[in-house]
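Missing here: one protein chain of the complex. Every other protein chain is in place.
For subunit A:
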C-alpha cells in the first residue's frame, strides 16, 4: 500500500503553530473539496492476494485446533429421563401420569463416571421442543415488577398471568408461572453430593434486575398451576432458579444451569440421581434431559467452532494454492497495457 499526494510537514516553533494550523486546515479543506486527500489505494495484486489468503489460513487452522482441543477436554454426561421416569404401566398415557398429583414422581438413576471430571461440575436440565422464544411467552413478563414488586402496577404485559383473585401476581407472567420444577439430588454411593445452587445466575441479574425487597406474592394461586412454586419468604433476588429461567432461551432446545457439584468425580465412580419428575413436557412431547458437564475456557463441549475454524482455514489455504497455481501457470502481467479494452482489437 502506498500513500499518495500527502506531504506531511511538521513545523517546529511555537509562534508558527497557529499559522501552520490554519494553513494545514485550509490545505485540508482544499484537498477535501477537490477530492484530493492523501489516500491509500490498495490493489489486490497476486502477491497480496496469495499471501493474504495464506496468512488467514495459517492463523485459522491453529485457532481451530485449539478450540477443538478445549472442546475435547470437556467431559459430559447426558441422560434423558422424561420417558424412563414414567412408571411402566403409565407409559401409554404420560399426560395423565404427570397431571395426577397423587402419583409419586420420584425416579432414580445410576450412572458410572467414564472419565475423571474436575470440579466444578455443572448440572444442567435440558428441555427440548420447548418454545421459550415464542413471542407470546417472551413478552409475558414485567421487569419493572421484578425489580419493584407490588409498587409497580403496569403489568398488563403479563396477561393472562397478571392478576389472580383480584390481586396482582408477583412475579407475574407466563415465564415465571411456568418455572421448571424438577429437582435433582445426587449421591455418590450413599453420600449425598452437595449441589451448590447459588451463583448460577448472572451477578447483574441478581443485583439489579430482581428486587432484593420483592417477595413472591399470590404466586401459583390460580386455578391453573403452571410450574414450580416459590418460597414467599425469600426475595426474588435470591430465587436463582427463577432468575435463570427468566432468561429465555433462543432456541427450542436449551439447557439451563441447575447447580454445581464442587467435588471432583473420578472415573468409575457410580453416581445416583434422585429426581422428582414434576414438569410437564409430555403434553407437547418435549424431552427432558439431565446434563453433567465440566467446562473449559471455551465453555461446554462444542466441537463445531473448532471444526469451522479449521474448515475455513483450510479453504483459505486451498484458494491460496489455486491462486498460486493459476498465477504461476497462466499469469497476466499486472499493470500490463494489453489488458486495456482499447488494446483488444
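Quick notes on this one:
The rule we apply is simple: a residue touches a chain if its C-beta (ideal position, glycine included) is under 8 Å from a C-beta of that chain, and two chains touch if they have at least 3 such contacts; residues count from 1.
Note that contacts and distances are computed from a predicted model.
Candidate names were "Phospholipid-transporting ATPase", "Vacuolar protein sorting-associated protein 51 homolog", "Golgi pH regulator isoform X1" or "NTF2 domain-containing protein", and the UniProt protein name of the unshown chain is "Phospholipid-transporting ATPase".
The missing chain, though absent from the display, is touched by one residue of A:80, A:188 or A:256; that residue is A:256. Here the missing chain is touched by one residue of A:54, A:187 or A:202, and it is A:202.
Looking at A:39, A:103, A:234 or A:270, the residue that reaches the missing chain in the full complex is A:39. Although one chain is not drawn, its touching partners on subunit A can still be listed: residues 2, 33-46, 49, 52, 56, 60, 63, 67, 120, 122, 124, 126, 130-138, 143-144, 147, 159-161, 174, 177-178, 200, 202-205, 208-209, 224, 226-227, 247-257, 260, 280, 283-285, 293, 295-302, 304-305, 308-309, 312, 315-316, 319, 323, 326-327, 332, 334-337, 339-343.
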